[in-house]
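The complex is shown incomplete by one protein chain, all other protein chains being positioned as in the whole.
Chain naming follows the written order as A and B, and within any one chain the residues start at number 1.
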Amino acid sequence: MKIGVYVCECGSNIAATVDVEEVVERAKEFPNVEVSRVYKYMCSDPGQELIKKDIEEKDLDRVVVAACSPRMHEPTFRAVLEDKGLNPYVLEIVNIREQVSWVHENKDEGTDKATSLLKGAVLRSALMEPLERKKVGVKHKALVIGGGIAGIQASLDLADMGFKTTLVEKTSSIGGKMAQLDKTFPTLDCSQCILSPKMVDVSRHPNIELLSLSEVIEVDGYVGNFKVKIKKNPRYVIEEKCTMCGDCLPVCPVIRHDEYNQGFSPRKAIYIAYPQAIPASYAIDPEACLGIDPLICAKCRDACGPEAIDFDMKPEIIEEEYGAIIVATGYETYPIENIGEYGYGTIPDVISGLDFERIISSGGPTGGKILRPSDGKVPKTVVFIHCAGSRDPSKHLPYCSKVCCMYSTKHALQYKHVVHDGTAINFYIDIRTAGKDYEEFYQRAAEEDQVIYLRGKVSELFQDGDKILIKGADTLTGETVELHADLVVLATGLIPSEGTKEMAKILNVSLGMNGFIREAHPKLKPVDTAISGVFVAGTVTGPKDIPETVSNASGAASRAAGILTQDELEIEGTIARVDESLCRGCGICVDACPYSAIELKAINRYGHTVQVAFVNEALCKGCGSCAAACLNSAITQLGYTDSQILALISALGEE
Amino acid sequence: MSFEYLKFGKEEKDFIAKIEEISGQNVYSCYQCGKCSAGCAFSNNMDITVNQLIHLIQVGQKDKVLEANTHWVCASCLTCSVRCPREIDVAALMEAVREYQLREEPEKIKISQIPKEAYDKLPNIALVSNFRKKTG
Partner (left out) sequence: MVQYSYFPGCNLKTNAKGFEETAKAVSKILEAELIEMPNWNCCGTVHTMTSDNMMRRIAPVRVLSRSKKHIETLPEGTLNQVVTLCSMCNSTLKIVNREVRMDPDKLEKINYQLEADDEIYEKDMEVKHFLEIIRDEISYEKLSKSVTNPLEGLKISPYYGCMLLHPDEAAIDDVEMPSVLENLVESLGAVVIDSPLFKFCCGSYHIVDEDSIVDTQVEKIVEAARSRGANALVVACPLCAYNIDHQQKIMKDKTQTKDPLPVFYFTQLMALALGVPMKTNHFEDHHINPKPLLKELGLSGGKKSK
């Protein structure tokens, strides 16, 4: 056993508070130390050469470097070892900069502490073993779950890069919530107009397989090799044959609330979500249809010229393998039925933000005319209530939903554009206009469109005759405000969608406190999750506006591509290893693992079937939780074994 | 004349601390949305609104708080507390301001000055609750 010790001065960074010469001298006395040197900048080329020369000439088998944090130069020094044929995992780095020099002022104390840490490292180093980096293969296909703008953008980016991508969407058309919006702030671009070209691109792209009316029901495997089961629900209409002529509509006897128009207009059991839907085909809603199996009505099939209706379609299970997955399952809006002081959703003229989008949309239930749901008259006074359900830790959502100040301003502005002599009043607490050109938009609404902003939250509202009485406050003048409105629009916030909850369970990604998927790091890894190979994009992680969502989607696509471009993935050697003979199959390690990287499998031991833990080396991140949790000490954390740690601790314990 | 509007000296801090202690509420949770004032059934009789009183407590303006009639007009109906989005028991803050004054001068209502006929007519709970809120 021959250990080489190298202490770095790091200019005055370390040398100022640690007497490095002294440390090097003391290190020569430690067991197994063959050579002990100091150098001004160990990470520099000459510094590295110093180590390389010693490895060769002195036949070293372990190297200890005392310098800055391993986060800085662990890869650098590992490369040095590899260059000279040593296993990179027999390198030990001692942090005497951040952990000693930068936090102590007294040089004597600093020197003693550095020596102590170095001794621990030397004792541990003697026990370190060479480790292997395993390789796994990669399937070059991507799966995108969710067909809103985030999923659409991510799929297009991946497909343009040349990867085969499957886009799975639960409903009959992609487009998501953005397809329901009328105009987008702050440019007032028509939402459908900017979205449709992307949707058509998806349908035409040779690298994208679009599975609509489909759901992911099972995901197994690990990064590079996800085994996925997708359930494709029957459309009962053959997509390629449907010409969208609409001859089936008049003959269908069933009427339902149209979900696309928020229930304000009717649709039939055979329907198309909206004219620009992709796939461009009608679909039959099996729950609305009078009967498919056994067949009861079938009038639509008789009326269909191109013979596109096929009642024999059955659900299919598609099994496929993917290298990376992007979850983009979007949001729902907070239901106004939950807010008691605003009527629990029972007052017809009190509507949500998304309801208003449909009313003002020219493709909506009123053809773009702003009419009251109760009597169809044009409202002359419209009140917009911000923070309806958001910023309310007491009974609703504790967080701010980010986009409502902007969309309420947009609504007020749009209302004034259509009803010139109307009054728009926005009750707000704070106006949040943090995006590009957002503040100017707010200024425009107030200055050019005379939208009235009153600072104060509405306490309650109720039906008073055919108007709605609002009890609010103007905190800036210190008065209560009571007024009658013809229409009230509640700026409801954003909550995680049903799809998000389901996917989180299937993929084993953790949800944050508010039900949104938790990113790997809120600041530096916004599109990764704790599971390798699973990425996220869009409002699935929290409220976002459209530019952010699109950036997110491209980011996720690029992260996914990082995996898909490779033929093999290397896995870090410092993973957990189970000694099967000691494992009693209790499963505590499975619960302890945050990465779902360990599971119990049945094996045959001397004729008995027992459960034994197996580590999925591709998913294991070497955190050591399982090793610590194991009651039988059956699990070893490679590179950080118990004996190594104990040796380190005993050195630190000495005077 | 001093131009220092906001002082955060000992007197101000003691006042805020005492109000928080009696009420058991964190007065800084209030983000001044005004929902309490909007829903208060007695706002029209108050010289400054409920949320304004709370803001004055937040900035330690003891004199302005004690001069207001807001907390005396309050009838403890608790509509504010039930609707506050930050879950502040606003009525408890009003009670704390009342108590702050009553613990120095316990007789906001002079019981001896209530006419005898009133005693005979008024319901017991009116008298009991009135004395609970307006005497120390």
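Heads up, the rule we're going with is that a contact is a pair of C-beta atoms (placed from the backbone, for glycine too) under 8 Å apart; a residue touches a chain by one contact, two chains touch by 3 or more.
If you're wondering where the values come from, they're calculated on a predicted model, not measured in any experiment.
Asker: So which of B:23, B:37 or B:61 would be touching the chain we can't see?
Answerer: B:23
Asker: In terms of residues, what is the contact footprint of the unshown chain on subunit A?
Answerer: Its contact residues with the unshown chain are 340-341, 344, 346, 460, 462-464, 469.
Asker: Write the list of subunit B residues that the hidden chain touches.
Answerer: Residues 21-24, 41-42, 44-45, 73, 75-79, 81-82, 89, 91-92, 95-96, 99, 109, 114, 118, 121-130, 132-134 of subunit B touch the chain absent from view.
Just so it is clear, only the chains that are shown with their structure count from here on.
Asker: Between subunit A and subunit B, what is the separation of their C-alpha centroids in Å?
Answerer: Here subunit A and subunit B have centroids separated by 46 Å.
Asker: With touch defined as at the start, can you tell me which subunit B residues reach subunit A in the complex?
Answerer: Listed in rising order, the residues of subunit B that touch subunit A are 31-40, 43-44, 48-49, 51-52, 79, 83-87.
Asker: Could you list, by residue number, the parts of subunit A that touch subunit B in their complex?
Answerer: Result: residues 341, 387, 391-396, 429, 455-460, 471-475, 478-481 of subunit A touch subunit B.
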